[in-house]
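Every protein chain except one is present and positioned as in the full complex.
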Amino acid sequence: MRALVKVAQAPGLELQNVPVPIPGPGDVIVRVAATSLCGTDYHIYRWDEWAQGRIHPPRIIGHEMCGEVVDLGPGVSSVTIGDYVAAESHLTCGVCFQCRTGNAHVCKNYRILGVDLDGSYAEYVRLPARVLWNTSRDIPPELACLQEPLGNAVHAALAEDITGQSVLITGCGPTGLFATAVARTAGAGLLIASDISDYRLALAKQLGADHVVKAGSGDGDVIERLTDGQGVDVALEMSGNPTAIHTAFRFVKNGGRVTLFGIPEAPVSFDMTNEIIFKGIRVFGITGRKLFQTWYRLAGLFKAGLNIMPVVTHTLPLERFAEGFDLIAKGQCGKIVLLP
Amino acid sequence: MRALVKVAQAPGLELQNVPVPIPGPGDVIVRVAATSLCGTDYHIYRWDEWAQGRIHPPRIIGHEMCGEVVDLGPGVSSVTIGDYVAAESHLTCGVCFQCRTGNAHVCKNYRILGVDLDGSYAEYVRLPARVLWNTSRDIPPELACLQEPLGNAVHAALAEDITGQSVLITGCGPTGLFATAVARTAGAGLLIASDISDYRLALAKQLGADHVVKAGSGDGDVIERLTDGQGVDVALEMSGNPTAIHTAFRFVKNGGRVTLFGIPEAPVSFDMTNEIIFKGIRVFGITGRKLFQTWYRLAGLFKAGLNIMPVVTHTLPLERFAEGFDLIAKGQCGKIVLLP
Amino acid sequence: MRALVKVAQAPGLELQNVPVPIPGPGDVIVRVAATSLCGTDYHIYRWDEWAQGRIHPPRIIGHEMCGEVVDLGPGVSSVTIGDYVAAESHLTCGVCFQCRTGNAHVCKNYRILGVDLDGSYAEYVRLPARVLWNTSRDIPPELACLQEPLGNAVHAALAEDITGQSVLITGCGPTGLFATAVARTAGAGLLIASDISDYRLALAKQLGADHVVKAGSGDGDVIERLTDGQGVDVALEMSGNPTAIHTAFRFVKNGGRVTLFGIPEAPVSFDMTNEIIFKGIRVFGITGRKLFQTWYRLAGLFKAGLNIMPVVTHTLPLERFAEGFDLIAKGQCGKIVLLP
Partner (left out) sequence: MRALVKVAQAPGLELQNVPVPIPGPGDVIVRVAATSLCGTDYHIYRWDEWAQGRIHPPRIIGHEMCGEVVDLGPGVSSVTIGDYVAAESHLTCGVCFQCRTGNAHVCKNYRILGVDLDGSYAEYVRLPARVLWNTSRDIPPELACLQEPLGNAVHAALAEDITGQSVLITGCGPTGLFATAVARTAGAGLLIASDISDYRLALAKQLGADHVVKAGSGDGDVIERLTDGQGVDVALEMSGNPTAIHTAFRFVKNGGRVTLFGIPEAPVSFDMTNEIIFKGIRVFGITGRKLFQTWYRLAGLFKAGLNIMPVVTHTLPLERFAEGFDLIAKGQCGKIVLLP
C-alpha cells in the first residue's frame, strides 16, 4: 500500500510502498477514506526539537482519520467489517489511576497514533478495536476524519455548560474555529473571536462569531465595548500566545471560566493575584478528548446542526502532502484533508 | 386605572377602575405594556380548591408582565424612570437559609405577585425594585412579558448541560413548548416531544422538535424506535400527567437525568427500584427561576437566537380576558397575551 | 476445594468438594481469605421469587470477598501472585454507552459474581484481573472483604459533598451503618440515624450518629426538634421502607439532596409535587460502586480513619453459613463474615 513515511532523522516525508498491516488480537484494519493534517504532523515534517526527541523512524505518521473496517483480528466483537469509523488517537493504558477514574484522556502511559505507532497517512491503518468510533454515514469522510481535532474543541468549549453565556475565543486556528462553531451550536450568547490573521477571522465569522477582533493594539478597547465593560462568562484560550492568554484572563468576568487549550512555546509571566485569585475564576487545562463522552457529545452536536465545513479549506490527494504543509507554514488555510 | 380584580370568593374577574398604586420605600411603579395568562391565573379565575385556600379578595391578579418604569419610591437606585423591565414574580424573604445560600427560588417565605399582593392585570403595578429585570428593547412586549414562564423552562431544561444530548420532552403546554425551543437553541441532539394534543404537537414541531409523538397507546414503541432502543440522555417532564411521568422515567438512559416540572394533581404510584435506583439516574425537582442566574441565561439565549414567537397564539386587549380563559379551557392555544 | 453450592432449584446451600477453578485468558485465581453475607445471598439461600428467576444451579454463590492472588491466566499484568485483593463484583461489558461514558456501574449488560458466575463462598475463586482491587495489608481480611458493600455506602453518601452538612440516614442495616460511618468520617455536621430496631440504632450510635431515632409514631416530631424545624441538607434513604422514604423526603430542606439506595419491595405512592418539585431538590438513584472512583475514595477514607469494625458482629467458619443466615433472618446482626 502507499504510505507517507518519516524515513530518517531529518525533515520531510517520503511516499513509499509498504506492506498492508496484519491485525493482531483485538486489532482492526481500516481502509483510510480521509486523513487530515495536524500541527503535530507539521512538527514531525519539519523535524523540530520536539519531533527529534519523540519520533523513531521509520514511522508512518498521521492520526486524524476515518475509513471502513476491512479486517478483524482475533477477539474483536465491538465492530464488524464494513463499519464506517473514526479513531480516538490516544491509546490509553487502561490500568493507571487516571484510566480507572474517568480521566483516561490524561493517562500517564498513553501512546499516540502516528507518533508512537504507525499512523493513518496511508491506504490502510491498524488500530485496536477499542479506540474506534462508529460514525454516521451522514457525515462525509472529509468531515468524519476531523472528529478527533473537533473533539478537542468540544472538550474545551463544553468543559462547562456554555449555553446562553458570553464567550471570548482567543485564537482562530483550526481548533479555535471548531470551538467557535461548537459554541454557536451550543447556544452561546455573545460570541467574540480574536486572532491576528484576517484570513482566519473571516473564517470565524463564517462559523458563527458575532464579532471578530483583530488582535493587536486597541483590541482590548474593542472587547471592552462589545461586552459593555462587563467581560465575558467564558474565555476559551486556543492560541497559546502569551498576549492572547492575558487577554483571556483580563476579560473573563469575576466568577467566570477560562479554558486553556493553546500551547505556549515558553513559560508565561503571570499575575496570579489579579488574573486568577481575586477574580475567583475557574481555569481548566484541556487536552485530548474525554473517552468517550466527548465523542458522544460530538455525535449529538452533528445532530443539532453543527457545521464545520467552512474549516475544510483544502482537499488533496495523499501524494500532494507537501503542498498541504506549505499552506500550514503560510497560515493560509483552515484544515487540509488528504485522500489516500 | 383599569384592572382585573377578583372581587369576591367566587369564579370570574371584574374589570374595575381602581387607584394607581403609590410606591413605598424600595418600590417602583411600572406601566404594564403586556401581561400574559398563566395556569395559576386560570385556577383563580375558575376559583378552584387551591384558589379558595390561597386568594383573599379583593385582589388584582396577574404575574407575568413587562412594562416601563414610571415612578420610583424612596431609596431606589438600581433602576431609573424609563427603564424597560420584566419582573421576577417571586418576592423572596432574603434572610432564610435558602435565600442566603443561592436557592432563593425555594425560599421558605416567598410571596407571589398577583396572588399574595396585587398583580399585573392592570395599567400599572407596584413592584419592589429588586425583582425587576432590565430587558433589551429588541424584545417586543408580547415576548418580554413571557420571560417569567420562559424562565421556568430555562431552569428546567438547563438544570444540567443539554448540549449534544438526546432529549425527550413529555408535555407540550406553554412551558413544555418553551423548553423545546430552549433545548433546540442549546444544541440538544435528538429532540422528541410528546403530548396528547395534535394542536400542541404542531407547535412543538415549529419550535424545533425533531420528532413529535402522540401520547397514548403505542407511543412507547415509537420512542423506542426513534432512540434506537437506547433511550435519551435527558427527560424533561413538563405535563404532570402520571402516564407521561412513567414514560419519562422509562426512556431515560441508565445514568441519565430526569427533570420534574409538571405538577401531578394527585400522588403517583412509583416503582423507585426500577425507575430510579437501578437506573442510577439524577432527578431534579424544578420550580421557579434561579435568582437571577436564570434571567441572565435567558438574556443570553435571546442573543443566541431563541425564538418563542410561535407560542404566542393570541394577543387580546385587557377587557377580553374571558375569551383568553375560554381558549385555555379548550386547550386551543399556546400563550395568550393581554395588552392593558 | 470446599465451596457453598446452590445445587438445586430449592432453598438452602450445600457444602461440597469441587475442583479448584482454572484461570482463562485475563483471569486470576484468588485464595479467599474472607467472604461476607449479603442480602442478595440470603435471597438465594431462601430461594425467593427473585432468586428463582435469576439463579441457574449449580452455582457457587458469594460476591463480597478478599484474598490473595495465587494463579494468573495468560495476559495478566495488572496484578501479581501474592497480591492482597478485593473484587468489584459487577463484571461490566466495557462497550455499552454507560461503560464508555464513566457510568459502568449501570452497565446495561453486567454480570454479577456469585449470581451469573461462580462466586466466593469457596476456598478459591476465579476472577477477571480487571475487577481486582489491590488492598493495603493494614486492613484485615474481615474488613477487606467488606469493601464491596462498603463501597455502596461510599457511593450513596458521597454522591455529593457531605462535609459540614446535616444528614438524616433512614435505615440502619449494614449499608446504612456503613453510610453513618462514612458520613462521620467525611465531616458531616448534625448526623441523625433512624431505624425500627434498637439493636441497629445502638450500632448506629457506635458508628458516629449524633442522634438515633426509633422509627414509628412520633419520630417526625423528634427529627423536627433535632433539626430546629429546618430539616437536613442531605437525606440518605437506605431502608427501602415506604414510611422511611416519605420521612426522608419530608425532612430534606428545600434545595437539598435525597439519595435513594434502599430497594422498596413494591411501588410507592408518591406526592411528587410537594416531596420533590416544590422543594427544588436533587434525587439520586444509587446502585453499585463507581468504577473505580468509589474504590479509590474508600482507600482514602480508610487513611482518614474510617472505622467500620463495630459492624462486623459475627465471624464464622464457612461451614457454619446456616447460622449466619439465621441471624440475618432475625435481624440480630451487622455484617457476618465467613472464613473459608
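Remarks
A, B and C label the chains in the order they appear, each numbered from 1.
Quick note on the criterion: a contact is a pair of C-beta atoms (placed from the backbone, for glycine too) under 8 Å apart; a residue touches a chain by one contact, two chains touch by 3 or more.
Owing to the predicted nature of the structure, the values given are computational and were not obtained by experimental measurement.
If you put the hidden chain back, the residue from A:Asn17, A:Ser77 or A:Thr273 that touches it is A:Thr273. Remark: the omitted chain is touched by one listed residue; of A:Leu117, A:Val283, A:Met309 or A:Leu339 this is A:Val283. Contact with the omitted chain, checked across B:Tyr42, B:Tyr199 or B:Phe292, is made by B:Phe292. Within the complete assembly, C:Glu160 is the residue of C:Glu160, C:Asp221 or C:Glu319 that touches the hidden chain. Seen across the whole complex, the unshown chain contacts chain A at 97-98, 101, 103, 105-108, 230, 240, 245, 253-255, 260-261, 263-264, 267-273, 276-288. With the whole complex as reference, residues 154, 158, 160-166, 184-190, 210, 233, 296-301, 303-306 of chain C touch the missing chain. Interface residues of chain B facing the missing partner chain: 78, 94-95, 97, 100-102, 130, 291-293, 296.
Quick note on the criterion: only the chains that are shown with their structure count from here on.
As a whole-number value, the distance joining the C-alpha centres of chain B and chain C reads 42 Å.
Centroid to centroid, with C-alpha atoms defining each point, chain A and chain C lie 42 Å apart.
Among the residues of chain A, those in touch with two or more other chains are 296.
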